[in-house]
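One protein chain omitted, others in place.
Moving on to chain A:
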Amino acid sequence: MDVFYSALSEFRRRKFEDCINHCTQILEKSPYDQAAWTLKMKALTAQVMVDDIEVEEEGIADSVLNETMATTARPGTSFKNPTVLQSLALGAQRPKTNTGRPVSGVVRPGTIGSRGTLEQALRTPRSASSARPATAQSGRAIRLGTASMLTQSEGPFIQLSRLNLAKYASTKAVSKPLFQYIFYHENDILRAMDLVVEAMKVCDQKDWWWRLQHGKCYYIFGMMRDAETELRAALKLLPTLEVFLWLTRIYIRLDQPVTALDLCRTALQIFKDEVTLLTDIARIFEGINNIPLSVKYYREILHQDAMNVEAVACIAVHYFYSDQPELALRFYRRLLQMGVYNAELFNNLGLCCFYAQQYDMVVSCFERALSLAENENAADVWYNISHIAIGVCDLALAEQCIRLALSIDSSHAAACNNLAVLEYLNENTSVSFSLLQAASSVAPSLFELHFNRALLTEMVGDYHTSYTVVQKSIEVHPGHTDSHRLLKNLKTFFSYL
């Protein structure tokens, strides 16, 4: 069989390693075979290419270096200042992660860290579960760098510095694969940008594809506004889904959720019922704490794609925190039917069973969750079991569970808080106090810790500390009635002669 034909076939069957070997054979014989050269480039690129439209974790440095962001945005127009009203209307507030974001149905980039200033990000204590990368770009770049070194033992495939970019840019069949190779495989964005500029000259700036790539390069350099103009121009040439998604991503980076939403809606008029666009909208709504609308869009996603794990999980979480665990249970069961089999799912199933009063299933779910759990999940599973134990009034067991959770993850603030409450019930006030103090330094965004500390200090008569701590609690959760009541009591006490 012809070697090139088999290489092509292997490329189509995604056997990139064999394809590359075959291409290398051809190139050894005839070094100027453009077809083989291009195919090898494509194969190398396909090995390492990632779906870069999927949102990435915003790095600490990136969020600060951007100067265009308004520092004090109006509520609801920024991820940093989401509306609180919506969450209040729901009744119960969703619990927050250690870094201060309300929990979401799925863990995805962006749900871990809270958006804030550099100072806030640095002050948030880092552990493997809550650390944000310093910059967004480097994470991917490193992986690619090592990958290329492993595959290329006898030097790089293309000497980029010797490449005549203008020549290759004019050859249409080669220019695009070459760009992708430089962009994804070599990760040399500057040179990729040079190639884009050359190619744009050739096509007289009339090719949306090159415009999009130009925008992507700008995005990586953090030049959001330049990227925006490029992508807008690309949209004018030809409205494509990829450009819309990239533009949405830029607006999210610029912290303009409202513009991003508008853009998604216009895109939806062109691409009706497109799941990726709906997902973006739902995520943005979740980011600005507008849970009901977010759930509405997740539902729409399920109409189009009944197997969408993210949508099912997010709707389930919504039902769970709006006091309908029996409905949440049904959604989680659906996930189980779809073949998701992990500790998180069984943990959630157990919780739903317990709160929906299906007691016969609870323990078996948690046992399975424990057997499937890895290190950090296990802490959360133990924490949830302690909740069940508290629910059936087995406080000794609850304490053991919390201690186990803390032995796995010593900075589990919620567990610390609950242990403090249990210790208080055991009349170990000083232990309870020190636990609360330690926990509130780890997770300053949990108002329960502050409130409990304020209550304790008030009880022992340290009114001044209580006053300062309860103010922190109100700062974190302005609608907490008990904190307000405590503050009022303290104020009347202070003004009393």
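The rule is short, and it goes like this: a contact is a pair of C-beta atoms (placed from the backbone, for glycine too) under 8 Å apart; a residue touches a chain by one contact, two chains touch by 3 or more; residues count from 1.
Heads up, the rule we're going with is that contacts and distances are computed from a predicted model.
J.: If you look up the hidden chain in UniProt, what protein name do you find among "Clathrin adaptor medium subunit, putative", "Bardet-Biedl syndrome 1", "Autophagy protein 5" or "GPI ethanolamine phosphate transferase 2"?
T.: "Bardet-Biedl syndrome 1"
J.: Which residue, A:26, A:212, A:356 or A:470, contacts the hidden chain when the whole complex is considered?
T.: Answering carefully, the residue with contact to the hidden chain is A:356.
J.: One chain is left out of this view; which of A:385, A:421 or A:456 touches it in the full complex?
T.: A:385
J.: Among A:310, A:326 or A:462, which one is in touch with the chain left out?
T.: Selected residue, touching the omitted chain: A:326.
J.: Applying the definition given at the start, please give the residues of chain A touching the unseen chain.
T.: Contact residues on chain A toward the absent chain are 60, 89-91, 122, 125-129, 131, 133-135, 138-139, 141-142, 145-146, 322-324, 326-327, 330, 356-360, 362-364, 366-367, 370, 375-376, 385, 392, 394, 397, 400-401, 403-404, 407-408, 410-411, 428, 430-431, 434-435, 438, 441-442, 492, 495-497.
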